[in-house]
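Every protein chain of the complex appears in place save one, which is left out.
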Amino acid sequence: MSAAAHKSQVHTNMTQAPQPTLLELSDFLEKEFPQTRCRIMAVGDGGATLRHEVGVSELRPGGTVSGPVMMGLADVGLYVAIMGEVGLLPMIVTASLNFNFLRKPAGDRSLVAVCRLIKVGRTLAVGEATLYSEGLDDPVAHAVGTYALPPGR
Amino acid sequence: MSAAAHKSQVHTNMTQAPQPTLLELSDFLEKEFPQTRCRIMAVGDGGATLRHEVGVSELRPGGTVSGPVMMGLADVGLYVAIMGEVGLLPMIVTASLNFNFLRKPAGDRSLVAVCRLIKVGRTLAVGEATLYSEGLDDPVAHAVGTYALPPGR
Amino acid sequence: MSAAAHKSQVHTNMTQAPQPTLLELSDFLEKEFPQTRCRIMAVGDGGATLRHEVGVSELRPGGTVSGPVMMGLADVGLYVAIMGEVGLLPMIVTASLNFNFLRKPAGDRSLVAVCRLIKVGRTLAVGEATLYSEGLDDPVAHAVGTYALPPGR
Partner (left out) sequence: MSAAAHKSQVHTNMTQAPQPTLLELSDFLEKEFPQTRCRIMAVGDGGATLRHEVGVSELRPGGTVSGPVMMGLADVGLYVAIMGEVGLLPMIVTASLNFNFLRKPAGDRSLVAVCRLIKVGRTLAVGEATLYSEGLDDPVAHAVGTYALPPGR
């Protein structure tokens, strides 16, 4: 087997923009997405972990969390992970989001998204997000997102 | 070329449940998704068209619509199209949603989702949704969703 | 409902390169993919239809066609549909391919791919392909592909 497989799977091109701190990213998120309930728990090393406190209006009958809430959390999480690598660029655009729903999330727990970048190229970034109900082992959803990066950065 | 390709691409197995009317589906939607802003415009023949009036809280900086709003509309639209074929089953579950964002939607127009079922099998349904800013020709997003149908229907 | 939804869903930007004929595309395919068994049946109007005669080595136990054969057909079909719009560009690169397998294809029939472009932008094209066993109504697979177009075209 290749040695490659044992190494970290994050592979970032050189970038000039400074890598922002968790605090700077949180401020940016609050300004860009004022309605978001996502909070950044960790960022760096080609990944990010976010937490989303589930609101009553986000529940579905049966006490589970609605799909768009999970999709939004994965999207914001990958966006944060990318900015953690390339800087606070305002023009990062989601190109695709592929989502697999694995289990019903618990309605009475926060959602946690563990995001990991697979590629950060010159014009495109690709990452995956695994979502959990906080404190439970089994993932509730998995996403792969691709993002167009602004040219000339 | 096969004659098959020229025919409608909707292929539904026999089902016993009666196909609901647009009114019955709208009532169902209002009960199951009380917060939704989606309205059913047409349903039947293996498809559905829904309209979503964009709210101020759903806008992103730059006057465009947030991604989760579009994903939610596609998901609800496919769900409605499936129920239009198999009946008002409460246990239809989204298994996957693959989303391509094509263009920025206009912030001052409603979103329209044109949904078309590709397969309605015994345990799985697959459909696609094309989203537009109302009145504009170019699609803003395209989605493919797969749905698990309740056993024994 | 929007008038947009009733119109064709192909939306191509202006391009300077001449649109190739079916014969020119077939010659190109033979040179670029000498091993391919795909034949172009129709191309133009933002779409293409291809036929693939299934070889004995492409069968799986049980008399069905292997998955990569279907994926390859969808990929080549979308590639042809794009070149039908933008010209015989050698640097069109598949960025993603999302594949849903719907039914077992018949091992004793050719495969037919009906491809339709959803977007042809400046740097990205998106299309979908529906695959059939020739002469049968039910689709066996559905794919959505995204393609990076060469800059400065």
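A, B and C are the chain letters, set down in written order, and residue numbers restart from 1 in every chain.
The rule is short, and it goes like this: a residue touches a chain if its C-beta (ideal position, glycine included) is under 8 Å from a C-beta of that chain, and two chains touch if they have at least 3 such contacts.
The model shown is predicted, which means the values in this text are computed figures rather than measured ones.
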{"item": "Sole residue of A:19, A:94 or A:130 that reaches the chain not shown, by the stated touch rule", "value": "A:130"}
{"item": "Candidates C:42, C:97 or C:136 - the one touching the absent chain", "value": "C:97"}
{"item": "Touching residues on chain A - with respect to the absent chain", "value": "1-5, 7, 9, 11, 41-42, 49, 51, 98, 100, 102-103, 112, 114, 118-119, 121, 126, 128, 130, 132, 134-139, 142, 144, 146"}
{"item": "Residues belonging to chain B that touch the chain removed from view", "value": "95-96, 98, 124, 146"}
{"item": "On chain C, residues whose C-beta touches the chain left out of the figure", "value": "32-33, 35, 57, 60-61, 66-69, 71-72, 75, 93-101"}
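Basically, only the chains that are shown with their structure count from here on.
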{"item": "Innermost chain by mean C-alpha position", "value": "B"}
{"item": "Mean-CA-position distance for chain B and chain A (Å)", "value": "25"}
{"item": "Chain A-chain C separation of Cα centroids, rounded to whole Å", "value": "32"}
{"item": "Of all residues in chain B, the ones touching two or more other chains", "value": "98, 100"}
